[in-house]
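Got a structure here, written out as structure tokens. Questions coming.
Note that one protein chain of the assembly has been removed; the remaining protein chains are unaltered in position.
Our next item is chain A:
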Amino acid sequence: MFTTFRHQWLALHKSWRCLLQTNPALRWPLVTLYWLPTGIVFSKYFYSLRSVKGMSMQPTLNPDISQWRDVVLLDHYSTRVKGLYRRGDVVTVWSPMEPGVLLIKRIIALGGDKVKTLPPYPDTEITVPEGHAWVEGDEPFRSDDSNKFGPVPLALLDSRLLLIVWPFARIGFVPHPSEASVKSPRGGPAWRQEKAETERHQWRTSRVTVGPNS
């Protein structure tokens, strides 16, 4: 039994070698195909690159001055493997309304927190249930977010935004909004941008009452 298995396996191996030697053009496609599972698992559970479409995260992503769509590096490891969720992080979310659509939003509140909602939502204030998150776009008027579909289960959070890779002018890590501070000389465009950023952060945190168990 064993010898037949071994012979068959060796024969298979030999014919595979023979195939690659006779058609060298097949080598790279087949080798890529063979290693594809590792690649898919890496981009699913570790890191992946994606381009961002739409205006809901303006001005953090895809600002009006940009000619290109932003390309970002996403960190799946901290959300999907370690289960790390922080208020203020930019995350990608599987849309609860349309299966298969990936949205990019900011976590405003986590389970147990009280949030003051924005217009399309029926109640003015709600408590986010355990195991859920309240996510919103940075541009509230152009965004389909929790104000439309309510709190999202944490299982739908797919990854965290780590850094912007393209366009070249804005390459770099995306800082957590609590670390952002106004450093540039007063009055310039950079100062106005930083000032607006911190004000948005203050406005967002002012609407959230952090719950007792976090």
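Here, a residue touches a chain if its C-beta (ideal position, glycine included) is under 8 Å from a C-beta of that chain, and two chains touch if they have at least 3 such contacts; residues count from 1.
In this section, contacts and distances are computed from a predicted model.
Comparing "Mitochondrial inner membrane protease subunit", "DnaJ-domain-containing protein", "Protein slowmo homolog isoform X2" or "Exosome complex component RRP41" against the UniProt entry of the hidden chain yields the protein name "Mitochondrial inner membrane protease subunit".
Across the entire complex, the residue among A:Arg87, A:His132 or A:Arg200 in touch with the chain not shown is A:His132. In the full complex, the hidden chain is touched by chain A at residues 1-3, 6, 34-35, 37-38, 40-41, 83, 94-100, 129-132, 149, 152-157.
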